[in-house]
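A protein chain is absent from this complex, but the other protein chains hold their places.
So, chain A:
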Amino acid sequence: MNTTDVRRRRRHRALAAAVGLLTVTTALAGCGSGGNGSTEDKGGVMGPDDGANLTMWTRAATQQQSQALVKAYNKSHKNKVQLTVIPTDDYQAKVGAAAGSKSLPDILASDVVFVPNYTSSGLYADITDRLDALPYGKELAPAHMAAGTLDGRKYTVPHTIDSSVLFYNKTLYKKAGLDPEKPPTTLKEWDEQARAVDKLGGDVNGTFFGGNCGGCGVFTWWPSIWAAGQEVMNEDGTAATLDSPVAKEVYATYRGWAQDDITAPGAAEETGATWTGLFPKGTIGVMPMPSTTLGLMPGDLDFGVAAIPGPDGGQSTFVGGDSLGISANSKKAGQAWNFLAWSLGDEAQVEVLAAHKDIVARTDLAENKYAKEDPRQVMINTLVAKGTTPFSQKFGQTFNDPNGPWLALMRDAVFGDPSKVDADNKAITESLKD
């Protein structure tokens, strides 16, 4: 295992060196032929690093990863990226307003589910040719690449990958008499284990979820549906199948937790602002969470991660996170590409993302040296291949809108009248077709 590791690392180093050499030679060639500033937008496959100031926006949910990447880039490059972090809930509004007034930043990160809407509205610049010239352009996470491709042209690359996984507290599992090495493999086991932990009483609760947060619902409930082989939408994202028997079985489990007080207080009103803040406190038995929180857990918390299971088994995950693109109105597209290309390179992927226990965006780097140190990270990295990134032009207004039809379905199914689910699913289809 050690020798393959070394060999792989060597191979990566050789690849990186080759890329570096290529960059230098192309840059030199550019200097030789032009030298009058016309090379500004070329600068080889990596784009120019000539001291440009670039602006970039990202949302608060994935700011840790963006900040780490920007910091490392600014330290080693003449170009400087100035990052603005925007509250997650306001991101769509902010981007929409800026798009209307043509004042988008040079580099625009976006929740991957909103990307189809943005590309079809012409917010991103076409980067197909640049991407095809990049040596590792073919190794990028396929689900994210599919979301950023429109009519065969590519507009975005994966930036941060945030995948939904089960987190469970081993200390509480031991106290409740459960085997801390046996996380649930079916929704039914998950239900039993959550209830067992909940019996400990006091501040301890079995599980938790954002019951007033549409985005939390798609991220944590849908994997249980996918795990059973059931889809949530048709292929073009224009009709919903969220009234399937499998989906209803999943809702019923959550309904049981809400009714029997297995969840921590506040699940019904949790709008998504604080839903990941409870597990790190050590009072929750088992709950689905974003994989990006793995690196943020307190050092003394003894916990494990597992795949989100379906009612009778299977595994899946919502491959979320952010994609990165160059905005269509940027005047520094070449320099912006330099950041994008660098962020996908070995150095950024392994030494910045993987070192911080995050998922890498390159499939060929999944088993990097840092991932190997933490079996939880390997589990998450391999799970991404089994996961799904849902596709719809109307995703945000259907599923993330706090007053939209999906949240109405969630709440009817779990807190209100579950017989309304069929009608709610029709309303979702209406919104998707809109």
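One rule holds for everything that comes next: a contact is a pair of C-beta atoms (placed from the backbone, for glycine too) under 8 Å apart; a residue touches a chain by one contact, two chains touch by 3 or more; residues count from 1.
The working rule: contacts and distances are computed from a predicted model.
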item: Undepicted complex member, UniProt protein name, chosen from "Phosphocarrier protein", "Lactate utilization protein B", "Inner-membrane translocator" or "Multiple sugar transport system permease protein"; value: "Multiple sugar transport system permease protein"
item: Omitted-chain contact residue, chosen from A:122, A:245 or A:375; value: A:122
item: Touching residue (missing chain; options A:59, A:77, A:332 or A:411); value: A:411
item: Hidden partner interface residues of chain A, rising order; value: 89, 92-93, 96-97, 99-100, 117-118, 121-123, 212, 264-266, 268-269, 271, 273-274, 277-278, 396-397, 400-404, 407-408, 411, 416
